[in-house]
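Left out: one protein chain. Kept in place: all the others.
Showing chain A:
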Amino acid sequence: MLEAHDLAAGFDGRTLFDGVTFALESGRIMGLCGASGAGKTTLGRVIAGLHRPSAGVVRIDGQQPASGKAQPVQYLHQSPLAAMNPRWKIRCILAEAGQPEAGLLTAFGVDAEWMGRFPHELSGGQLQRISILRALTANPRYLIADEITAPLDPVSQARIWHLLGQIARSKQIGILAISHDRALLDRICCQGRFELGQRGLIRHEAAGPVGVIDPDPAGRSARSAGRTAVRC
């Protein structure tokens, strides 16, 4: 269980949000939306330990993540190009996190020929798959997916989320999905969709079926139990 308690953060003395409290369970996907500039990315970075909050704590199974080790919360950047060294080839970029599992390489459709290329020589969808693969190789407990499919076409977007949904379930990884696209969040998030405002999170009920990429009926019943446990 990842718990955020009463988080506040901002820049240069200006507070973007405060009083953000939520709990994300392993193997679940939780959606986060909000207006431009509300601080969605900053909240994601706070949870991944990349930005220091001005108040509040993040705990994983009751403990604060230790620094200096592989982070249990991995942050996936909206533009994977911005999270990679442009002078490194894909082989080096992946090796940064260790040796990816062969099964994952196949699942993500990674072509062996890509290894000798530079990041700018892959398309956006291909590069985002490499970025997710690298994050998964670090054996994270949680992922922050910050608009990871925003620049992709609908088919590539759906493929990536189906794959991530399966991996989240099989490896019991919790995902915080950040997006402007409410329909996407309602589709992928079995733990519901939340909106970030200045005074914390507001929970929204989805209009249609929620989290239909999770076809596991056992998970579904556990999920409805889990949903009531969410605090916001």
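To be clear about the criterion, a residue touches a chain if its C-beta (ideal position, glycine included) is under 8 Å from a C-beta of that chain, and two chains touch if they have at least 3 such contacts; residues count from 1.
Convention: contacts and distances are computed from a predicted model.
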Missing subunit (named according to UniProt) among the choices "Tryptophan synthase alpha chain", "Nickel import system ATP-binding protein NikD", "Chemotaxis protein CheW" or "Cytochrome bo(3) ubiquinol oxidase subunit 3": "Nickel import system ATP-binding protein NikD"
Selected from A:A70, A:A183 or A:I202 as touching the chain missing from the view: A:A183
Residue among A:G125, A:P140, A:G174 or A:G200 that touches the chain left out of view: A:G125
Chain A residues that touch the omitted chain in the full complex: 34-37, 123-126, 150-159, 161-162, 180-184, 186-188, 208, 212-213
